[in-house]
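The structure under discussion appears below in the form of structure tokens.
A protein chain is absent from this complex, but the other protein chains hold their places.
The first chain written gets the first letter, and so on, giving A, B, C and D; residue counts start at 1 in each chain.
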Amino acid sequence: MANLYQSLELIRPEIILSIALLVLVTCDLIFHKNKKYIPYIALGGLLLTGIFVIANSGASGFAFIQSELMGKIGLLAIDNFGTYFKALIIITSILIVFFSFSSEEIQKITDRIGEYYALIFGMILGMFFIVSSVDLILIYLSLELMSLSSYVLAGFTKLRDRNSEAALKYLIFGAISSGLMLFGISLVYGLTGSTNLYVINMMLQSPNANLFTLAFANILIFAGIGYKISSAPFHFWTPDVYEGAPITITAYLSVASKAAGFALLIRFIKTTYVSFVDPVGNWQLLPVFDWKSVLIVISILTMTLGNFSALWQNNLKRMLAFSSIAHAGYLLLGLVVFSNGGMLAILIYFAIYLLMNLGAFLIVMLIANKTGSEDIDDYNGLGHSSPYIGIAMVIFLISLTGLPPTAGFIGKLYLFIALVDAKMITVAIIALLNSVVSLYYYVRVVKHMYLVKPEKEAPAVIPNLSDKILLTVLVAPVLLLGVYFQPLVDWAKSSLEVLGLM
Amino acid sequence: MLQVGLTHFLTLSAILFSLGVYGVVTRKNAVMVLMGIELILNSANINFIAFARFGNFGYSGQIAALFVIILAAAEAAIALAIVLNIYKTFANVNVDEIDHLKD
Amino acid sequence: MNYYDIMFYIFAAITLVSAWFVVTTRNVIYSAFFLLFTFFGVAGIYVLLAADFIAVVQIMVYVGGILILLLFGVMLTNTITNVDIRTGASNLLPASIATGILMGAVVSVMWYTEWKIQPTAAPNTTIKELGRLLLTDYVLVFELLGLLLLVALIGAASIARREKE
Amino acid sequence: MIGFPILSLITFLPVLGMILILFIPKEQPKTVKYLSLAITGIQVVLAIILLANYNYGMAGIYEEKSFQFIEKFRWINITGISWLGTVKIDYFLGLDGLSMPMVLLTAIISFIACISSWTITKSVKGFFALFLLLDTGMMGVFVALDFFLFYVFWELMLLPMYFLIGIWGGPRKEYAAIKFFIYTLFGSVFILLVMIGLYFSTTETLADGSKVLTFNLLAMMNKSNATPDGILSLLNPNNYRFIAYIALFVGFAIKIPMFPFHTWLPDAHVEAPTPISVILAGVLLKMGTYGILRINYPIFPEVTIQLMWWIGLFGMINIIYGALVALAQKDFKKLIAYSSVSHMGYVLLGMASLTTTGVNGAIFQMFNHGTITAMLFLIVGVVYDRAHTRGLYDFGGLATQLPIYTGFVTVAFFAAIGLPSMSGFVSEALVFVGAFGVETTRTIAMISTLGILLGAGYMLWTLQRVFFGPLNEKWATMTDLDKRELAMFIPLTVIIFYLGINPSAMLNIMNTSVNTLVSFVVNGI
Partner (left out) sequence: MSESLLINLSVAILFLPLLGFITVVILGKRFPKLYLLEVGIVSIAFILSLVVMFAKLAYFPKDIIAEFTWITMGSAPFAGSFNIDLGIKIDNITVMMLFVVNLISMLVHLFSIEYMHGDKRYTRYFSYLGLFTFSMLGIVLTHNILMMYIFWELVGVSSYLLIGFWYEKKSASDAGKKAFIVNRIGDIGMFLGILILWTNYKTFTFDAIYSQMAAGVMPFGSSAWLTAAGILIFMGAVGKSAQFPLHVWLPDAMEGPTPVSALIHAATMVAAGVYLVTRIFVMLTADAMLVIAVVGAFTSLVAATIALTQNDIKKVLAYSTVSQLGYMVMSLGVGAYAFAFFHLVTHAFFKACMFLGSGSVIHAMHHEQDIRNMGGLKKKMPITYYTFLISTLAISGIPLTSGFLSKDGILAGTLAFGKLTGHWLIPIMAFTVAGMTAFYMFRLVLLTFHGEPRDHHKYDHAHESPKLMVAPLVILAGLSIFIWYTPNPIGADAGWVLSSWIKTPAQVVPYNTRYEFMRPSTEEQKAEVHGEITHSVEYTETMHWAHYKAMFASLAVAGLGILIAMLFYLWKKVDVDKMIEGKIMNTLYRGSLKKWKIDELYDATAVNGTLQTGNGLSWFDQKIVDGAVNGSAWLTRFTSKLSGLFDTYVVDGMVNFTALFSGFVGLSFRKLQTGKVQTYIVFVVFGVIILLLLFKPF
């Protein structure tokens, strides 16, 4: 039982989350007349979790060690890498709570706000486990926990047809993807006799004849992960669901669940398919499956598809959906380098992506609150009538494009540094040209906000004080990290450690 | 016919899996799509248990199957709730007619 | 051919034939009932694989829970007075091609892979061992599933509930 | 030397101004304008202080110790892990003979453009805020000595420029603005890539003796800093230096703009408001050639020598092609825009010669083109403000109606033609002297002299069409220059004549550096 106690110590954030979830549900039932305080309870729970996540930084070790597996490998690997992503998820969640405060859509369903937060907590819990679990079964289950919550959340407001539609599409697409993944997991289990990534890794180190089966299983598993990070060709749900879901949830999906997906992908590949990491930081892949080529093709496909599809989108949410697909492509590039440098780039990029993407969604939300539309034509002239919103949006979009002096540039810089270091020049050029293409649709928004004359007087979207603060909280780091990014890089660098057996 | 062994079970699961995928892709009725998904999950479960049985992998396969079954129940609950919601808004549950969100 | 084999083929036939009807029949109600047979067939397979507890759970949860749920779903989403509760199919050709290739791949994978086979005697019962594992090695998953069910409950209730007008 | 960080001040002063402007209420456009004028004015003063303290004997180029007004401190310093080396970015500013003229030019042109912006009425606050941001970007490019810093400044200009063209521009402003933006970004991604490549090919020895990868431009020039396996390292036999050179060159060539990357320029110019055209032609175009001289030349000397002929050839094409196309234009501003293409060709030609005279001429031509073209665009602006048309055939006989204006026009046009006694002549002559003096570019130089003829052709034809002949009665009420406009024209005229008569005033500033640059490229020292 000492083992269990140690394990519980390691998963304190998750425990806190679970307790907060239960408290939320209970409170929701008790105070069913007045639900004003529910969001604050949620916020409190998140902050507390956040504190424990921070407190957990530096902690490292396996939790829930299984007696079957030599008594030292467990279901969860707690390490700095996981903590980094958990921190990102918590930050996103806290911001989403604030988003929800000002979202008109969410304000309309105040009577169900308890359930709303309960589901969000379900998602967070799922993501936390995704981030640190090293057992395929647990991975699958926590993925499902996250998915089930998000299916409901996508259709949560039930205000418009598209809400329900988003939920249904998400559900069906998600179910089939996770079904494929589960089948893939079962094949891996058949090949290796285990669902634990470390054990699988050890099994794969010895000569193996069943490479085709392994490849098939890998692709099926990747279908499940790829759908979470919306990489091509598993991205088709993304635009529809993003457009249909409430904005807060869209923003949340685009950042948090993607973060979880990436953490999972990195941990899965690093733990399972890397034989060793050389002193320079390059990962030596096991010669059982050519992850590198697969990921190169997929990442190029993803970013190209995302960028080109985004070009003529008139719905801002939909455009940002395609943009998030494109960013998934860039992020995958960090992985295809298969080195610590590439991983560092992903970590940095993701933190920055969090800020700028959430910022863009926040502005879309604020504008939708006022105008009830996400159509680009309804943005005409908004830059002039609503200067603060306009400037902030420009900064976010420029950052998404990856131009200095915004943080987006730093993200791209580290990515390309990693690529050039690995001498993957062609890929780097394709990615760079992609970012030139992306400029076109990002600037198109700017154009509509500033350059196009509105047919009638553009409404002034004047954010209230709390929204202003929220915006500033997002804008300031996007600018500051653009000129002084050392803290972020230092933090990311200290989070590179993925728990290994050695 | 051969002595029934692992391959037989696996073939069964493979066909079940394919039928599940086929069902998901072709059925218009959302509930039937869900049935297809259940088939896929079942096929995976057969795999888990069969591998564990023949490969002497202990009980982890069965545990996995157990969890998947429970999960399937939860998923079915959520899915049907969403389908009901769809029915309320669209007055039908034909997946292919729910295509308002597109380019 | 021994009993074991015969039983296998019977269960396999039940499973596959009914599964075939599940995905091809046009009547939703029929489909649901064929699914029932499929679940039974799979449960039988589980028994053959010495997974008695799982088989029981399969029947209890799937037949007793999921299938009823699905039937409710069918009923609630089709007006009872509406006799025609048939449904159409879409994407027949691409679906056939895709699933055809997929099935080819899966089946060939299943056949040509050198799976690890270590013959062992079937245990008498698995309940005890499963119970032990659920509360030791897999306690975390077990608890997590509890939360998952809670969340699913909340989610399902939240979304299916009729709104106050 | 000067006791305060003058380069930082001159660079970031406009940002300060921008922040101040954001706090000025919208209802006080005058305050905004005067504040901007003051900021740019102080910039001019600072530039003059720089000039006054400038040591003419210090070369710069590749040696840190012979740069002047250096400001250097560690900006980003990420230490501690072996696998990515130390990510080290310096905040490193300095001046030498290459940058000093450009700093002067930027200060002067910004000031003049600020005066020219007085007529802006639409969201004044936004205009000047962006204008000042642009100013910082331009100044920064010319003083930065760290590639990373350089790149940040380089990109910093894009967005303000986009808005300045896009919001305050002409009828097709959106098209022009996005074209400018996409085009330049396309170029700069290549620069980015080469920058990263160079980063991996250069180490710098720190004070404690450890070697780290670096973005320091000066370190990149030193061959002994090359890493053994960097993709752009000379020590690596399979390096990509040639391709990188071309990529970098293309990145800069788009800004110049060099044929065939020039097509954004006419559109951008035609649509941009006058002050922005002035900035664009006066300063922005110079960044391309400045970048080539500052980065391509000393970092890739062996490729430079290899490609001399090609650079010269493109210079020649620019000269002649730009002039011929200018001849065909019916829009005043477009004509001036193409004349810029032609004139920047001289810069390329001079650079291609790799001689003291040629490179001196090139840099001098950069400065002169900056002042002369600024004046030309101001001229177009004056007539456009009054007539709201720029068709060359819509005018006629303005000389009678606007004699003072016509006087300045004549000066500017003849300066553009390269009339002796005006600055353009000296630089063009030096370019030709340099290019002719080298076997490689001799024929090119000879053919390029056609540009002198064609230049006279389109300029005088324009003069005739717009200003001579009977007065078009439509413009009989047009007024001559007012005091504000005189304030823009007189300083430029004075500069043009002063440098035409006493070119040494400018040439001496750059001479030492140019000599060092040329010998560094050719001899490696």
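By our rule, contacts are C-beta pairs under 8 Å (C-beta built on N, C-alpha and C of every residue); 3 or more make two chains touch, one makes a residue touch a chain.
Bear in mind that the values here come from a model prediction, so they are computed numbers and not experimental data.
Undergrad: Which displayed chains does the hidden chain touch?
TA: A, B, C, D
Undergrad: Sort through C:77, C:99, C:113 or C:126 and give me the one touching the missing partner chain.
TA: C:99
Undergrad: Where the complex has a chain not shown, which of D:349, D:433 or D:492 is the residue touching it?
TA: D:433
Undergrad: Looking at the full complex, which residue from A:101, A:236, A:388 or A:491 touches the chain that isn't shown here?
TA: Of these options, the touching residue for the absent chain is A:236.
Undergrad: Where does chain C touch the missing chain, residue by residue?
TA: Counting over the whole complex, chain C touches the hidden chain at residues 88-95, 98-99, 101-102, 105.
Undergrad: In the whole complex, what residues of chain D lie against the chain that is missing from view?
TA: Considering the whole complex, chain D reaches the absent chain at 179, 183, 259-260, 262-264, 266, 321, 324-329, 355-357, 360, 397, 399-400, 403, 407, 414, 419-421, 425-426, 429, 432-433, 436-437, 445-446, 449-450, 452-454, 456-457, 460-461, 463-464, 467-471, 503-504, 507-508, 511-512, 515, 518-519, 522-523.
Undergrad: Could you pull out which residues of chain B are in touch with the chain that's been left out?
TA: 21, 24-26, 28, 33, 94-99, 101-103
Note that only the chains that are shown with their structure count from here on.
Undergrad: Taking a step as a move to a touching chain, how many steps at least join chain A to chain B?
TA: Tracing touching chains, the least step count from chain A to chain B comes to 1.
Undergrad: Please report how many Å separate the Cα centroid of chain A from that of chain C, as a whole number.
TA: 31
Undergrad: Please compute the C-alpha centroid of chain B, do the same for chain C, then give the distance between them in whole Å.
TA: Taking the mean C-alpha position of each chain, the two centres sit 6 Å apart.
Undergrad: Roughly how far is chain B from chain D, going centre to centre by Cα mean, in whole Å?
TA: 65
Undergrad: Indicate the residues of chain B shared as contacts by at least two other chains.
TA: In chain B, residues 10, 17, 20-21, 30, 34, 45, 50-51, 55, 60, 63, 67, 71, 74-75, 78, 81-83, 85, 88, 95 touch at least two other chains, as defined above.
Undergrad: Which part of chain A faces chain C closely enough to touch in the complex?
TA: Chain A residues touching chain C: 4, 7, 11, 18, 21, 25, 63-64, 66-68, 75-76, 111-112, 115-116, 118-119, 122, 125, 129, 137-138, 141-142, 144-145, 148-149, 151-152, 155-156, 158, 167, 187, 190-191, 193, 209-210, 212-213, 216.
Undergrad: What residues on chain A touch chain B, complex-wise?
TA: Answer in residue numbers: 68, 137, 140-141, 144, 148, 151-152, 155, 158, 161-162, 164-169, 171-172, 175-176, 179-180, 182-183, 185-187, 189-190, 193-195, 239-241, 243-244, 309, 313, 318.
Undergrad: With touch defined as at the start, can you tell me which chain B residues reach chain A in the complex?
TA: Per the stated touch rule, the residues are 10, 17, 20-21, 24, 30, 33-34, 37, 40-41, 43-45, 47-48, 50-52, 55, 57-58, 60-61, 63-64, 67-68, 71, 74-75, 78-79, 81-83, 85-86, 88-90, 95, 98, 100-103.
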